[in-house]
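Note that this complex is displayed minus one protein chain, with the remaining chains in position.
Chain naming follows the written order as A and B, and within any one chain the residues start at number 1.
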Amino acid sequence: MSAPAMSPATADDILSARNLTRRFGGLVAVSDFSFTLKRGEILGLIGPNGAGKSTVFNLISGFIPPTAGQLSFDGTDITKLRAPAISRLGLVRMFQHGSLVPDMSVYENILLATLVRLRTPSTRDARVRETAAMFGLTPYLEELGGNLSHGRQRLLAMAIATATRPRLLCLDEPLTGLNSTETRDILELFRKLRAEMGMTVLLVEHNMRAVMSVCDRLIVLHHGQRLAEGTPAEISRDENVIGAYLGKRS
Amino acid sequence: MDLTVQLIVNTLQIGAVYVLFSLGLTLIFGVMKIVNFAHGEFFTAAALAMSVVVPWFAKALGLSAIPVFALSFCVSVLVVLALGLVVYKFGFERYLRDLIGSFIVSIGFVLLLEGLYLEIFGGAPRIIPPLIPGVANILGAAITWQRLLICFLALAITFGLYFLVARTKLGLALRAVAEDQEAAMLQGIKYRRVALYGFLIGCGLAGAAGAFMAPLAAITTFMGADFLIKAFIIIIIGGLGSIPGAILGGFIIAAIESFGSYYFDSSTATIALFVLVIVGLLVRPQGIMGHAER
Partner (left out) sequence: MPRDRRIYIASALLLCVGVAAALIVRDDYTVKLMLWIATSALLAACLRFVLLIGELNIATAAFYGIGAYTAGVITTIFNGPLVLAMLAAAVVAGLVAAVFGFITLRVKGPYFLLISFAFTEVVRLKYTQSNIIGGNSGMIGIFPPVAIEPYYPAIMIAIIGLVLIGLYAIERSPLGMLFKAIKSNDQIVLSVGISVLVVKVICVVIASAALGLGGALYAHSNNVISPGDFGFLLSVFVLAYVKIGGEEHMVGALLGAAFLTLLGQYLMGVGAHERIFFGGAIIIAMLVMPQGLTGLALQLGRRLGWATPAASLGQHK
């Protein structure tokens, strides 16, 4: 069942990275990392802190340029594109920290995401309200983003990214700070987004139980390289992974 | 040939003072992440202090020129340090790492201090007697002995600062804070104290530059302002916060200025400097020695 390590790009692949490498000075954050994301799947990228997950996010979303390697998104070479252009193509990411504007209202925060995509005030308004409802933020539309509880701030961050109606949604630790009910709701929402909008989701998350339950496939990153790849069941049995990562946690 | 040597000698001699002045500015930027527009006022303060203290010491103590200047230099730098402490405590302390807030505060001090200088010292240029008379001859280029001596002293201070930053514990703290303030604080470096020391060292450098310029130029209450614009250009070209960059930038600007004003005129040279900055920003935004910020 597990995807081969370097499958050739097919029409099913929405994102493919080849030999992605990023150095910071002498430090190699991501090294020769190749992977593909299939249309409509929920892929989990896991690994210990400092494994290079955030760098991978920054690379595929165009926030930092790769030192070497290629990226293609839905048939377009995005290796040299910058963040806004990649976002407009439909690859949208949220950030681990501060993925919202604290001194603007929830309404305005979500409205930001609609500005380049929708032309008329009424369609924008409709999109904002619809998205807010999805994430249970309707009662807080007039609230300042920075005044929300931590959990709701995560929801807002996801709502902003989702309001762009991305084809690929990249979420950096969306579940931190959420209680178990909220977590369950959000996981349900991921499945719904995929089913109803055909969204593909790339997920970086530390909550192992959630990752195992929602992801179709996992890639374990260690020291900027792929350590293992497979279904959640396969990963949880993988000796290397248990040694490097899962073992340490329990 | 003689002309080229002369222009090179001029470059070194102007450049040495530019370097001192810009080093202070870049150091303060590195440590406090503020742009101190009042930097020129410290320069002016030292020059004005020299204009008062030198004649006074000469008369009161009856010493020869060299000790009088040495003593006056120390007093002037101390005056500047005291002024720096006041400016820090009543202004910058609350606006550390706040670019716009600190700028506004520094502009407030520029206006206040320039006004006060004018009030106290008047508008007329002041002149102090030369440190040592006579003209030296280097490979056919003429330079007064006092310019040569001052150039030498300025370079000595530059090396001293380089040593301080590269080798001492305080230097390590300054570098750590400039690199990553939060990480430095996590390692137990007291940021506010380091910022104060960095600021005072920066002020001291501006003061030293001002004291050195005192016997070389007419002392006015606004002489620091001219230096300030050039110093900005120097530290942008060298890379904001970079010490080697400020040194290199200082000499580059001095070269363009002394060659440019000889072959064209001084305003053209200033405009050329500006064009250089713009081109530099397009080609290499982080400056010669700077790191890119992302």
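The rule we apply is simple: a residue touches a chain if its C-beta (ideal position, glycine included) is under 8 Å from a C-beta of that chain, and two chains touch if they have at least 3 such contacts.
Remember, it's a predicted structure, so these values are computed and weren't measured experimentally.
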Touch with the missing chain holds, among B:3, B:124 or B:278, for B:278
Of the candidates B:27, B:58, B:96 or B:113, the residue in contact with the absent chain is B:113
Among A:101, A:134, A:212 or A:242, contact with the omitted chain is made only by A:101
Even though one chain is not shown, chain A touches it at residues 61, 63, 82-85, 87-88, 92-95, 98-105, 107-108, 111-113, 115-117, 142, 144, 160-161, 164
Touching the unshown chain, chain B contributes residues 29, 35, 90-91, 94-95, 99-101, 103-105, 107-116, 118-119, 229, 232-233, 236, 240, 267-268, 270-271, 274, 277-278, 281-282, 285-286, 293-294
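One rule holds for everything that comes next: only the chains that are shown with their structure count from here on.
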The distance between the C-alpha centres of chain A and chain B, rounded to whole Å, is 49
